[in-house]
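One structure is given below, represented as structure tokens, and several questions about it will come after.
The complex appears here minus one protein chain, its other protein chains still in place.
Up next is subunit A:
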């Protein structure tokens, strides 16, 4: 990963960490689902691709994704200059970083509890 990509990922991570709550559900499996669902939708929105939001669960991911994508476009204008492939690559790196911070590298001992 280039330094510029790293820097951009950190900017996007900082926004999620300071403004969002969806990445901090209480269990590993739940965080995996949340991160994948919402960042997947956000990537599609940033790439102007259609999303399926018929299912209420998907629709709930989508509302968080819409607000996140809008914030990214407004706060980080450089994202509007990227191609779709570059956005996908950036968002994949963001997803990996977020999973590391909130799941695989997390020090939260409750994440592996099987029950809610």
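General remarks:
Methods note: a residue touches a chain if its C-beta (ideal position, glycine included) is under 8 Å from a C-beta of that chain, and two chains touch if they have at least 3 such contacts; residues count from 1.
As a convention for this text, contacts and distances are computed from a predicted model.
Among the names given as "Nitrogenase protein alpha chain", "Nitrate reductase large subunit", "Branched-chain amino acid ABC transporter permease" or "Diguanylate phosphodiesterase", UniProt records the absent chain under the name "Nitrogenase protein alpha chain".
Among A:51, A:67 or A:82, the one in contact with the hidden chain is A:67.
Subunit A meets the missing chain through residues 17-19, 21-22, 24-26, 30, 56-57, 59-60, 62-64, 66-67, 100-102, 105-110, 116.
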